[in-house]
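Missing here is one protein chain; the remaining ones are kept as they sit in the complex.
All chains are identified by letter, namely A and B, in their written order; residue positions are counted from 1 within each chain.
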Amino acid sequence: MNPENYVPTEYLPLFIMLVLATLFAIGGLLLGAFIRPRFYYPEKLEPYECGNEPSGLPWQKIAIRYIPIAILFVVFDVEIAFLYLLGVSFSSISPLALGGAIFFIFLIILGFFYDLKKGYLEWTRF
Amino acid sequence: MSVVRILFFYFAFVILLSAFMGLRQRSPVKALLWILLLFVHIGGLYLLLNAEVLAFLQIIIYAGAILVLYLIMLLILDVREEERSMLYLKNWQSRIWAGLLVSFFFILGSLTFVNKHRGEHTLDKLKEVGPSKILGRLLFEDFTFPLIILAFLLLVPLLGIGLLFVKRRQDGSA
Partner (left out) sequence: MVLNSNDMVHLALLSFFKGLIVLGIMLFHAAYTVYAERKIIGRIQSRLGPREVGPYGLLQPLADLVKLLTKEDILPKEADRFLFKLAPLLLLVTTIVNLSVIPFYPDFIIADVHVGILVILAFAGLGVYGVILGGYASGSKYSLLGGLRSAAQMLSYEIPLTVSLAGVILAAESFRLGDIVEAQANSLFGMNLFPQVIGFLVFLICAFAETNRAPFDLPEAESELVAGYMTEYSGFRMGLFFLGEYISMYVMALLISLCYLGGWSLPPWMLSLLPILKEIPPVLILLVKVYFFIFLFIWVRATFPRYRFDQLMRLSWKVLIPLSFLNLLIVMFFKLLT
């Protein structure tokens, strides 16, 4: 087989499904655009605030509390990538390589338990 | 021109275009979406290289985790205010430095160009063992030591997360 003319054809259906889904969603929106009414007045376009006059814009500085979750998610996502690769090749690698992989997992779990112990994962810690 | 060529040029064009548009875009959130498009198309490029696992791991990690981290950071800032602020490349000195940096990477990239290289893991071998198994074996057998170093690297953010919780002083400064 020559890499020059290799085409990943297994993924063509995936792409077709993507196109189909997009067509369906946009088609529905367009169909609706022909039949739905349009009676706009300024009050209708106000952002919803339970009936009160909106007070200021929403884009203000919000609690930093969401950042640690995203950081931890990045760390775990990278780890999961390696876990999955370990999963598919588990029985075909040597014991030394397996030891390295298990050390990798344990080090991350260790760091995670450190965070747990220090209470960095408490939501109500301020 | 073969199908592979056409696909490659499509992916390469979109990657370059979305990188440029991402830099040009004033709104940070929209710039981020251009970068998302870029990551997805890099996945496509990996697919053409017959690296299916890498293609989707690339989307999972870069688009699904790292870019989401940036997006959440952006939401926490006052985005409208940032949009009004000055650009980075406001004077000619920094523009020249940026241009030099880009051309340096271009030269570096062109030096690594190898034509008709044939490695150990050919397409036939890949079809025989399966793409994910071969990657896993390669990673854990040949790169055990880098893997352990990576584990220590990943430990750093886990330990450093505490820095985000520095107690506020009386005057409100961190």
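Everything below uses one rule, namely that a residue touches a chain if its C-beta (ideal position, glycine included) is under 8 Å from a C-beta of that chain, and two chains touch if they have at least 3 such contacts.
Quick caveat: nothing in here was measured; it's all calculated off a predicted structure.
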item	value
Residues belonging to chain B that touch the chain removed from view	3, 27, 29-30, 33, 36, 40, 43, 52-53, 56-57, 59-60, 63-65, 68, 71-72, 75, 130-133
Residues of chain A in contact with the chain not shown	1-2, 5-7, 9-14, 16-18, 20-22, 24-26, 28-29, 31-33, 35-40, 42, 44-50, 54, 57-59, 62, 66, 69-70, 72-73, 76-77, 80, 83-84, 86-91, 102, 105, 109, 112-113, 116, 121-124
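The rule is simple: only the chains that are shown with their structure count from here on.
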item	value
Averaged-CA centre spacing for the pair chain B and chain A, given as whole angstrom	15
Residues of chain A that touch chain B when the two form their complex	1, 3-8, 11, 57, 59-64, 66-68, 70-75, 77-79, 81-82, 85-89, 92-94, 96-98, 100-101, 103-104, 107-108, 110-112, 114-115, 118, 120, 125
Interface residues, chain B side, partner chain A - complex	2-4, 7, 47-48, 50, 52-53, 57, 60-61, 64-66, 68-69, 72-73, 75-81, 122-124, 127, 130, 132-133, 135-137, 139-141, 144-145, 147-148, 150-152, 154-155, 157-159, 161-162, 164-165
